[in-house]
Every structure is written in C-alpha cells, then in structure tokens.
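One structure is given here, and the rest of the page talks about it.
Of the protein chains in this complex, one is absent; all others appear in place.
Naming follows writing order (A and B), and every chain is counted from residue 1.
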Amino acid sequence: MKKGFLQKLYLGILLIFFYAPILILVIYSFNESKIMGQWTGFTFKWYAELLRDDNVIQALYVTVGCAVIAALVSTVVGTAAAIGIHNMRPGPRNILVNITYLPLVNPDIVTGVSLMLLFIFLNMRLGFFTMLLAHITFNIPYVIFSVMPRLQQMNPHLYEAALDLGATPLQAIRRVVIPEIMPGVVSGLIMAFTMSLDDFVISRFTSVEAQNLAMLIYSRTRTGVDPTINALSAIMFVSVITLLLIANRKSLTADSKDHH
Amino acid sequence: MNKKIALVLVLVLVLPALLGLTACGSKKPVLHVYNWEDYIDPAVIDMFEEEYGVTVKYSAFTTNEDMFALLQSGATSYDVIFPSDYIIERMIAEDLIAEIDYSLLPNFEHIAPEFASGVGYDPEAKYSVPYMWGTVGILYNTTMVSEPITSWEVLWDPQYDDNILMLDSIRDSLGITLKYLGYSLNSRDAAELEEAKLALIDQKEYVLSYVVDQGKDKMVRGEAAMAVVWSGDAAYAMAQNPDLDYVIPEEGSNIWVDAMVIPANSENQELAHAFIDFMCRPDIAQMNAEYIGYSSPNATAVANMDSAISGDERFYPSPEVIANCEYFHDLGDDLDMYNEMWSEIKSGATGN
Partner (left out) sequence: MKRKFLASPYIVWMMIFIVVPMLMIVYYAFTQDGSFSVENMVRAFGELPMTALWRSLYMAFISTVICIILGYPAAMCLCSKNLKRKSLILVLYMVPMWMNFLLRTYAWAVILERTGIINTFLASVGLPPQKLLYTDGAVILGMVYNFLPFMIMPIHSSLSKIDPMLIEAAEDLGANRARVFTRVTLPLSFPGIVSGITMVFMPAASTFAISQLMGNNTQQLFGEMVEQQFRTLYNYNYGSALSLVLLALMLLSMAIMRKFDKNGEGAALL
C-alpha cells in the first residue's frame, strides 16, 4: 500500500500546484481592496458589483455563447468528417489528416494572424461572427482526432451488417456507427468547449467588437484586475466543481467496473 | 469522459447565453463607443441611454496602437472613439475621422481655451474634442526614497537597483529618456535616439520590470520604490496608498490629451455628436473626472470641483510646468526607427 500512497501524494501535490492560484483568486474575490495581493477586509461587494458590470456580463455571454455554438458546430462537422476520412483511401486520407493537424500544432498566434488576414481580405467586420468562425476552425481537429480512434476500434463489418439487414446508409450511421463512437464524440465536444472557453490568442486577433472573457481579462491584467473578475471566476469554478461532483457521485460506483 | 457530465455542463452554460441573446433583441438606436478600459463613469452611460432613449455599446481597447490597427483594417464601425493625441494626428492624416460639427455641440464652450483652440495634434481643432489630459511623471514611495525627486536622473541611480518600474511602451520610455538627455521627445535625430537607446540599455540593470498599467497596483503594494506612470494612474495609486507621491521632473515631460473623435465611417454621426456634447456637459465631465481621477479639460467642471483636487499642482500643474512639457507627434515612417531601437534595447543581455 506504500506505493499507492506515494502515487496519491504526488498527484495531490500536483493538484495543489494547479489549484493554488485558483484558490488565491477565490480568496481575493472577498477582498475589500480593489487591489489583488493587498488584503484589507472581507466583503461580498464584488459579487454585487458583478451583476452591474455590463462589460463582464457581456464578455461572459460572448465567451459562453461562442464556446457552445463553436463546440456544437465543430462536433457535428468534425464527427461527419471523421467518418468520411475514415472511409477514404489511404492517399487522400493522409493528406487530410496532415492538414487537420495544422491548427492543432500551429502556434495559436500564427492561426490567429492568418485568420485575421483572411477576414480583413474578405472585408469582414472583426466581431463575434469572425471569432466564432475561428473557434470552429480550431475546434474541428480536436473532434476529429477524438472520434477517429473510436472508428478504428469499431468492427468494420457492423456498418455493412446493418445495410444487409435493410437499413438505409443514414440509418446505419445513426443507429449503428454513432452509438459506437459516442464516447469519442462526447470527449471531442468537451475538448472543443474547453479550448474555446479558454482561448485568448486567436480571439484577440479575430475579434474587436466582441470581447470574450479572456480578452477582457487581458486588458484588465494590464490595467489592474478588478475583483469582479475574481468573483466571476469563483462562481464559475464553484459551479463547475459542484456539477462535476454531483455527476461523478453517480458514476463513482460504476467507475470500478469501468475497464476502458 | 462521462456523457452525463458533458450534458449537464453544456446545458447549464447554454442557458445564460440564450437569456443574453433574447435580451439583445430591442430595437433602440445603437451607439458604438470605443474607449479605454474603465475610462468612463458607468453611471454616465446609463444617464445618456436614458435621456436619449438609445443603447450604448461600449467596447474597450488597451493601447492606441491596437485601436488604430483595427480601425485601419476597416473591419469595424464605431461612432465615437477616445484616442490619444499623436494617434489622432495619424488618423487625421489617413482620413479616418470626420470633422466635428460644432453647431451640434452647445456644451463645447465649457472646454478650457488652451485645449479648445486646438493643440499640436489637431491644430485647428477640427476633428477632436478633448476628454481628459495629463502628464507623465514619476510615482514614488516616500518610505523607500529618502531625498525629494526632481529629475529623471533618479531612474538611473544605482541606489534603486531592482526598484524601478518602467513603462513597456516605445514612445513613453524613449520619450522620457530623450527629455532626460535634454532633447525633444519627438526627436527624429538618429544620434539623439542612439544616445537615448544606450541610456535605456544601461538602465536595464536597475529596472525591476517593464510593465504597462499594472505598475500602479504594484506601487500601491510597495513592490518597487518608483515607477514611470501617467498622472491619472498616479492619482489613483496615491488615493490607495498615502505613502506615494508624484512628480513631474524638472527637465519636462510629456503632456497628453485623450480626445473624442468620430470615425469617418460612423453610420450614426448625429447621435455621436450628441454623445460628445453630453460628455462636455459640466456635471457629466465632473462625474467622469472624479471617477477616473484624471485631469479634465472642462473649465466649468474643474471650477465646480473641490479645490483640494483642482488646486493640486501635481495634477493641475502651473502654466510654466505645462509649457515645459511636450505633446507627442505622429512620427510617420520614423516610427520604424523607434521600433527597431526598441527591439535592440530588448535584445541585449539582461542587467539582472
């Protein structure tokens, strides 16, 4: 059991490393002073302020709206693309897979800059819509690469069997293929949502009119972070953690049986 | 990854987004305002929306250059923008802004004559209406600095090794160095600039960090003995920490104005004028000045203020001090030279 203890200790230390700054942010959301790092007293006022700060609320809508739409669109397009690519001959497949890698491994700044050049060339106003297009673009590869392994694990004859049994191709995909690859689709969706939620660099280059939280925070880390932002992060953090714990409580019992 | 977790999370996060979208459905006229972050009293926007029955969409920029790059790309449509002097000069040169129609600005009469009659960046006052003004100086912590500061020279004093915060801004850092060396902060003379560059490279070993606006918060917390800051930030920091003081060095400094302009491609010029006029109303100008802590060019508003504020020579300096300060001018193509210098300054070895 000593070995298990050391493992838990190490994972625990890393979790402290990951969560220490978050804890600091949450603590300072209750700070009387506007300046982080200077504790002057306990207050809830930043939470009240948050409701009145239009910039923050608007940025929250932009962020979540963009992340949700981008994640959904890229999941649909990406899943279809993965099925399509999976059924191609090796030649075209390799070319497509390689190009799909580009946005994943490309430095964000290059992706952002290249899209900015494109939007300016197309004379599009840099705003929510261009930001959304950019997010969908960098999300699709995450979906494709989380769906593809599932397709590879799938029995290739399942689809044909469904057709033989009289299903139309669309039915076969919906009833047979999709359920098989669902775990990959879901993790692709979550991945896409996460990437989109936290994106700063690409959004910075592709949007001006619409500001997401990351952009707002960037300008505020330069002008001094307002504790309302801390309050917002604290709320987001607590709700995410609570949801996860609730959802996980049910799956915990199933967890021991889970041998993926 | 659990399917249910994903569904619950997505649902919870989608709901507020949908609420937000429905809330945006109203059909009032919309005024797009592009200003610095936290550079207006939010109550003022609410008042304007109420009085004119319009919706104000307020976006913020962090640097003049950011704002300009995007305006120049043509991919935006704002109605009122709040840029600084030298960038206004450039916007005028590139035909990006519309002329102001003063018949629509009855409240313009409250602007102090020295600002109203046009200054260097807009000599005939045809394109811009001053909003706030200020200087650049040294914010210092009196518990960490013993002697009174009078000169930029203190920024090169080894005594304050690792105790100096500099502005991470090309024009400002080179500008004050040129001033320290006795040159114009708009110098285009290669030899003068070379001297300033070397001075800044020498200085690096004493600099704790190059910062942008977060310097004011660091000064409040006592991270460093002194920082080069804009006067408004100094006023803010001094209100938070009584140990801090601000000085405009005797060699002179930069004086700047942030003004309101209407972009040439604004689709709502009339409402834009109404907004600018509203900003010039003395009570509104006073609200903004008190909220932001910068100096107002609105003479009536200043006269109505507490004399402890309007009489403070650090923020409303005497005409002699102002005469010793310079506006930045647009450098045109020579900006490239500044930029190259900046890269050279930042490519040398660290002093630490």
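Convention: contacts are C-beta pairs under 8 Å (C-beta built on N, C-alpha and C of every residue); 3 or more make two chains touch, one makes a residue touch a chain.
Bear in mind the structure is a predicted one, so any value in this text is a computation, not a measurement.
Every shown chain that the unseen chain touches in the whole complex is listed here: A, B. Touch with the chain that is not drawn comes from one residue among A:G4, A:G41, A:G91 or A:G166, which is A:G4.
Only one of the listed residues, B:S151, B:S209, B:Q240 or B:S310, touches the absent chain: B:S209. For subunit A, the residues touching the chain absent from view are 1, 3-4, 7-8, 10-11, 14-15, 17-22, 24-25, 28, 36-37, 77-78, 80-81, 83-88, 96-111, 113-118, 121, 133-134, 136-137, 140, 142, 144-146, 148-149, 152, 159, 169-170, 173, 187-188, 191, 194, 197-198, 200-201, 204-205, 213-214, 217-218, 221, 225, 229-230, 233, 236-237, 240-241, 244, 248, 251-252, 255-256, 258, 260. Contact residues of subunit B toward the unshown chain are 1-2, 5, 63, 65-66, 68-69, 72, 162, 168, 170, 204, 207-212, 218, 221-223, 335-336, 339-340, 343-344, 346-348, 350-352.
Methods note: only the chains that are shown with their structure count from here on.
Computed centre separation for the pair subunit A/subunit B is 35 angstrom, with centres defined by C-alpha atoms. Listing the residues of subunit A that touch subunit B in their complex gives 33-38, 52-55, 57-58, 60-61, 64-65, 67-68, 71, 119-120, 123-127, 182-183, 186-187, 189-190, 193, 208-209, 211, 216, 218-224, 226, 239-240, 243-244, 246-248, 250-251.
Listed in rising order, the residues of subunit B touching subunit A in the complex are 1-6, 8-10, 12-14, 16-17, 20-21, 32, 37-38, 42, 58-62, 70, 73-77, 212-214, 216-217, 220-221, 240.
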